[in-house]
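What follows is a set of notes on a single structure, which appears directly below.
With one protein chain withheld, the remaining protein chains of the complex are depicted in position.
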Amino acid sequence: MATTIPIGPYHPLQEEPEHYLLTVEEEEVIDVDVQIGYNHRGIEKLSEEKTFNQVPFLVERVCGICSHSHPYAYCLAVEDCGDIEVPERAKYIRTLIGELERIHSHLLWAGLAGHFIGYDTVFMWAWKYREDVLDLLELLTGNRNAYAMMKPGGVQREIKREDLEGARPTLQTLKEKSEMLYNAILDDPVLKARLEGVGVLPEEDARAFGALGPTSRASGIPADARADFPYGMYEELDWQVITREAGDTLARVEVRLLETLESIKMTEQIIDEMPDEGSIDSEPENVPAGEGIGNYEAPRGECFHYVQSDGSNRPVRHKIRAPTFMNFPTYKSTCVGETVADATIILASVDPCYSCTERAISLKGREDVDLLELSEKKTADLKEELGVNKSPLEEVLDE
Amino acid sequence: MNWKSWGISKSPWLYHVNTGSCNNCDIEIVDCLTPKFDVERFGGKLVGSPRHADVLMVTGPITRKSKPRFERVLEAAAKPFIVAAVGTCACSKGMFHDAYNCVGPVRKVTEAADEDIMVLNIPGCPPRPEAIIDGLVTGLDQLKEVKL
Partner (left out) sequence: MNPSTFKEELSGRFGWKLGKGEQSSDRLYLNPEPEIFENLIEAIFEEHDGRLATISCVDEEDQFRLLYHFALDGEGFITTVKLPVDKDENPSTESITNLIPGAEWIEREVMEMFGIEFRNHPAKKRLLKAEALDDGDFPYRKDFDVENLEET
């Protein structure tokens, strides 16, 4: 007999209000229905009342986690509309902040994913190291979130060389910690059992639903706006589009964690290469009549903005499409047929911008034993039993 | 101070209500729980149901669709409780002042529901975790002066 389980709109596991109706037969999910709109504030409408230079501050508040992505996509759209040139130094600054944002967003997600499957250690660790990125962003832009760096034609503020150099040690630690996190997650037999083969999104479904970002890349589609529609400094940097063929939840975890490492690599290159002198703003006079499209690879996938101008100082129409809007409907392909317990992690594995607020365990190690050591030892023991020698990251790097 | 306000100010259990915020305030609230800030040191703890809560942490400018749900949360919460409006959106609607779909701010809705609900405003866009903790501690300190 089919039963319906309502979840939400206010549910301890969700940070944002959404309302799910899971129809289940025994343990198996046979249908999912979603009600959204609790967060709908009407930003597209509001944007038509703001001037071109005010809109970045508004769209920064579309989503707090991608608070660089939306302004960036909007600025790309306006620059496309008015054929506005952006100085090179401004591009470097934009790219730098964008990549730092990706690191913090992916770490945030890794933590939440751990929490969703009841593994709060990952949650606490990932969020602890995420703080380092936020500190870095605060150093460079003055704010932990909502950096207010973007404006059509350039950026709002300078970044000084001393600050950039000051970022290096943090990046180094971050690299080590992300590698540790990657190994810890991919090495863990329990996590593997929980994630492997769960919630598979086949490639043709990913195409049909128009899935984006890590969700589609984990299904073997090498689409990445940074590579396909090069903006910013991505053409000059040495980096790779990460893809996986499996399409399951584990693949999505893997893609995100490896992307974090790529982003750290890019950030270091930017620090090396960024010129110290030069203008950061081309100060466009006005935006001519016309239309423009901006697509930016946000941490969750392509963020799409369309701007139409009639030559006045306000957009006539500003359409915003966030990546989750395309990624989320894939639940129709991934959730059905799975068990109820897996449904949460599958829904969360597209990173639908929601977060947990529920439990928090503070892990206090006894003074004489280092928790990290203990855990590494346990992993080593397990590996010996399983007969694996290399860490997962080493294997990927060997490829 | 009477025994009720004394009780709340000791170890506030928090329930988080998102009424259409941009997520930034919410992650900063969650940040408060993670190792760096760790509000559990002050006895603050996030709980899973409004019925267990002493403080409702409300974020967002209250959208039309979430308003009836928020009112139900207000009804369900165990009395007495206080409402902490976290973020400029919740305090005054901030950027979304003219948005057609936002009917807040929080104080307006709580006043319509019940005049006596105390609202604690923690402004900032988003307020940093330090500010949230500071706001809560200051607010709860002042609770000692009132009778709930």
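The letters A and B name the chains in turn, as written, and every chain counts its residues from 1.
By our rule, a contact is a pair of C-beta atoms (placed from the backbone, for glycine too) under 8 Å apart; a residue touches a chain by one contact, two chains touch by 3 or more.
The structure presented is a predicted model; accordingly, all values stated were derived computationally and were not measured.
Engineer: Considering the whole complex, which of A:Asp31, A:Glu44 or A:Glu88 touches the chain not shown?
Structural biologist: A:Glu44
Engineer: Determine which one of A:Phe52, A:Tyr92, A:Tyr182 or A:Phe209 touches the chain that has been left out.
Structural biologist: Within the whole complex, the residue contacting the unshown chain is A:Phe209.
Engineer: Touching the missing chain, which residues of chain A?
Structural biologist: Against the missing chain, chain A presents residues 36-37, 40, 42, 44-45, 80, 207-211, 223, 228-230, 291, 293, 295, 302, 304, 306, 308, 316-317, 319, 321, 325-326, 328-329, 332.
Engineer: Touching residues of chain B against the unshown chain: what are they?
Structural biologist: Looking at chain B, the ones touching the missing chain are residues 63-65, 67-68, 98, 100-101, 103.
The working rule: only the chains that are shown with their structure count from here on.
Engineer: Could you list, by residue number, the parts of chain B that touch chain A in their complex?
Structural biologist: Per the touch definition, chain B meets chain A at residues 16-31, 33-36, 38, 40, 45-50, 60-61, 63, 65-66, 69, 73, 95-96, 98-102, 125-126, 128.
Engineer: Report the residues of chain A in contact with chain B in the complex, numbered from low to high.
Structural biologist: 9-10, 12, 15-17, 37-43, 45-46, 49, 57-58, 61-65, 67, 108, 123-124, 127-128, 131, 144-146, 353, 355-360, 362
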